[in-house]
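Heads up, the thing below is written out as structure tokens.
Every protein chain but one is kept in place in this view of the complex.
Naming follows writing order (A and B), and every chain is counted from residue 1.
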Amino acid sequence: MSRRNALWFWVFVGPFALGLALFTYVPLVWSVALSFFDAHNTVTPTHFVGLDNYTAMLKDDAFVDSLKTFLVFTAFIVPATYVFSLSLALMVNRLKRARAFFRSVFFLPAACSYVVAALIWKMSLFNGVRFGLANTVLGWFGGDPVAWLSTTDPPWYWLVIVTVRLWLQAGFYMILFLAGLQRIDPVLYEAAAVDGARPGWTVLRHITLPQLRATSVAVVLLLVINAFQAFDEFYNLLSDARGYPPYARPPLVYLYYTALGQGQNLGLGSAGAVILALVIAVVTVGQARWLKLGRTDADG
Amino acid sequence: MTSISRRTLLAAGAGAGLLTACGSNTGRGGGGDGGGSGPKLSQWYHQYGETGTEQAVQRYAAAYKKAHVSVQWRPGNYDQQTAAALLTGSGPDVFEVNGPTLDQIQGGQVVDLTELLDGVRDDFNPAVLTPKTYDGKIWGIPQVIDMQLLYYRKSLLKDAGVEPPTTLDALVDAARKLTSSKVKGLFLGNDGGAGVLGGTPLYGAGLSLVTEDGKVGFDDPAAARTLGKLHRLYADKSLLLGAPTDWSDPSALLQGLTAMQWSGLWALPQVQKELGDDFGVLPFPKDGSAGRPSVPVGAYGAAVSARSRHPEAAKEYVKWLWVERTDHQEDFALSYGFHIPARISLAEKAAKLKSGPAADAVRLSTEHGYAQPLLWTPAGQSAYQDALSRIIKSGASADRELRAVVRKVSAELDRVKKKS
Partner (left out) sequence: MDDALVRAGRALRLVLLIALALLFLIPFYLLVRNGLSSEQDITSPEWTFLPGELRWENVRELFDDPSVPFARTLLNSALIAVATTLGTLLLASLAGYGLARIPYRHANKVFYGILGTLLVPAAVTFVPSFVLVSSLGWISTLRGLIVPTLFSAFACFVFRQYFLGFPRELEDAAQVDGLGHWRTYWLVVVPNARPVFAAVGTIVFLGAWNSFLWPLVIGQDQSAWTVQVALSSFTTSQVIRLHELFVAAAVSILPLLLVFLCFQRWIVAGVERSGID
């Protein structure tokens, strides 16, 4: 019986696992191998350098800076997206009419590619001259045009990055939360009302949030992975023909320029990628542990 | 990518005409494949913007009889695509490249082309041939020369009572005076100049990126002093930032968003068409007593991939196209965009380059042109560009930033020297 099950297991899982092995694991192992070699402009290097690429990467201020920047960015964008999409879900969920309409409007941006979104933000919404929409609005109030993406003091580019990210992603997470909210047993709310709990904050804190914990764990994990792997919108907003400015530079963008551009230092790039993957793994696992711990506390 | 290189320079410049190109279909439509018999060769170009360029290169390829050449026109990040393709056997046989880079040469990714220039080597502009020469051998045949320079609106300068600046201090001053609530004084690109200027201010201070004997060329207090002045431009709010088009496109100057703009030679026909006589061109001004004006020049080169299945046929084709067929070279340089032919004899003959601002530009390129040295590697370049950005925008101490760059570049120079 168990042998037959094993056979069936592989009939179902085998094709997928095989493809994943070939198209993900082979390149992955290959990359990790490259990270121990001096691999300038080659994927079949011969000069073994041990951990040199790793030490070089960890000593590289630009790379370490980008890791730090993205720890901070993650610490900000994760709660921000979380709160924003949860608020959207709560508001939409309470609607009696036009619910599908609002849900569609907030979800629609998820259909946009990062390339298109970056185009709108960079060329039209937040361009630095007088015919950008943001600057037009500023102009109505007598303000001077702001070069949103080029100004480092104050760092307005974060406003551009955060708004485009929220616009693109909030709707998707809102859907996840909406689904979670649908599953909460209405009896819980009725009981709370009987106990005299005022709708609003108390109910949110003592019923809604605990009931949404499973959804929250998933959302936070996806958000964390997403934040560290940020690439597309940053690249499309801030890079130009000559490269990428030394601020708001995600680790992946930095590695991209190191390993995939004219600078084809594949060993160094791979070492950086491994370091990044480790950081992501540590943060994600830590997060999962912490959130799950929270659950046992609440349940106990 | 991060390099100040000619490739990106051209790629960017290409944009100027790209969309105009969309509107008209000149030349033989679409035929991508050459008519020749013999081996199949694949040739890559990055996407030029000028109307008709793609049709022209198709035409050249079709006219070659000894091989069947198919042209690929690559949009997007060309460096990245060629870099990846060169790792495999499915890449191009012949490709244009800003370089080849030192790592490509040392990594054996490109073929030695020295013999192709037998007898005509002296006719190629040495400024752009030198960075394609390594170990005494030539690894890329220059196609056309490009350069960058400072455009200014004569009328706006006159209204503000400003003379065309000949020193960096005067430039800073002029940019400030030219700035009003509607118009900015100077446009150096949306990043404030860190990308496009690169080593140009260093050469303006009489320094260099890498010296001829392969040492760091800016380990000198004058470097910090000069770069520090660029921050003044930013701090004075004289710089145009966040324009929808970048420095490579003259739109900002033409739309009246800025009074002066650093751009490429390729922009000249368009500027001339829209502004008539109301503009002039300048080199990057000198700074300090040892300073001299500077303009960056460079050339895309045609290279042959070492993984080509027909390296000899590919070499023969490159020789035919970029050495023998001077008619094609002249057509390519001057009929679509605006470039200086890489061969001195052709450049001297070209009527379009003999008068007006075009003649000024050519003169600037011969008198003050510098090309990025081969030893200036992407890693060193990106460290330098980061530092320059921080100096310009954040007012970081130029001294301290440059010290870190010098360390990094020295390490890179050691690395590439060890390999040779």
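As a working rule, contacts are C-beta pairs under 8 Å (C-beta built on N, C-alpha and C of every residue); 3 or more make two chains touch, one makes a residue touch a chain.
In this text, all values refer to a predicted model and were calculated from it rather than measured experimentally.
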Quiz prompt | Contact residue for the chain not shown (choose from A:R94, A:R205 or A:R289) | solution = A:R94
Quiz prompt | Per the touch definition above, residue among A:M57, A:L176 or A:L223 touching the missing chain | solution = A:L176
Practice problem: By the contact definition given up top, give the residues of chain A that touch the hidden chain. | Solution: 2, 5-6, 8-13, 15-17, 19-20, 22-28, 30-31, 34, 43, 88, 91-92, 94-95, 100, 102-117, 119-121, 123-125, 130-131, 133, 136, 167, 171, 175-176, 178-180, 182-183, 199, 214-219, 225, 228-229, 231-232, 241, 252, 255-256, 259-260, 266, 270, 273-274, 276-277, 280-281, 284
Practice problem: Go through chain B and note every residue touching the omitted chain. | Solution: 11-16, 18-25, 29-30, 32, 47, 49, 54, 72-77, 80-81, 84-85, 87-90, 244-246, 248-249, 251, 255
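The criterion applied here is as follows: only the chains that are shown with their structure count from here on.
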Quiz item: Contact residues on chain B for chain A in the complex?
Solution: 1-5, 7-9, 11-12, 77, 79-80, 83-84, 86-87, 98-99, 101, 103-104, 106-107, 109, 181-182, 189-192, 194-196, 198, 240-244, 246, 248, 257, 377-379, 381-383, 385-386, 389-390, 393-394, 404
Exercise. Within their complex, state which residues of chain A touch chain B.
Key: 40-43, 61-62, 123, 126-130, 132, 144-153, 240-247, 257-258, 260-265
